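Working notes, structure below.
Just one protein chain is left out here, and the rest sit where they should.
Up next, chain A:
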Amino acid sequence: MQTHRAKRVEITIEAIMQSRLTEAVQKAGITGFTVLPVLGGSGRSGEWTRAGEIGRASGMVQMICIIRSEKLDDLLDAAFSVVERHIGVVSIVDCEVLRAERF
């Protein structure tokens, strides 16, 4: 099966910043992404869980974008403009996709 190289960017960010992140990413011309709820975890502030959250102040979400390499800088600039002052983790990995025209 023919595969094509792409970049997979995972951005884990505070739930309250989700709309700002998706807006910034769309402005950068990235139209395809998936947002997932994060159930819990542990970071510099200690352990946390999504159970019993009463507001959007302390939950986290993860945005996953799979893009062509040439779009990476635009996406990272957009993500950084939102994540810069906030809690968030951005990671990039190489991946392969089946239908290159979709990314």
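The criterion applied here is as follows: contacts are C-beta pairs under 8 Å (C-beta built on N, C-alpha and C of every residue); 3 or more make two chains touch, one makes a residue touch a chain; residues count from 1.
One rule holds in what follows: contacts and distances are computed from a predicted model.
Visitor: Name the absent chain as its UniProt record does, using one of the following: "ABC transporter substrate-binding protein", "Sodium-dependent bicarbonate transport family permease", "Aldehyde dehydrogenase family protein" or "Ni/Fe hydrogenase subunit alpha".
Guide: Looking only at the record, the undisplayed chain corresponds to "Sodium-dependent bicarbonate transport family permease".
Visitor: Based on the whole complex, identify which of A:68, A:86 or A:102 touches the chain you can't see.
Guide: The one listed residue touching the chain not shown is A:86.
Visitor: With respect to the chain omitted from the figure, which of A:17, A:30, A:61 or A:79 is a touching residue?
Guide: Counting the whole complex, the residue in contact with the absent chain is A:17.
Visitor: What is the set of chain A residues that contact the non-displayed chain in the whole complex?
Guide: Answer for chain A: residues 14, 16-17, 19-20, 45-58, 85-87 touch the chain left out.
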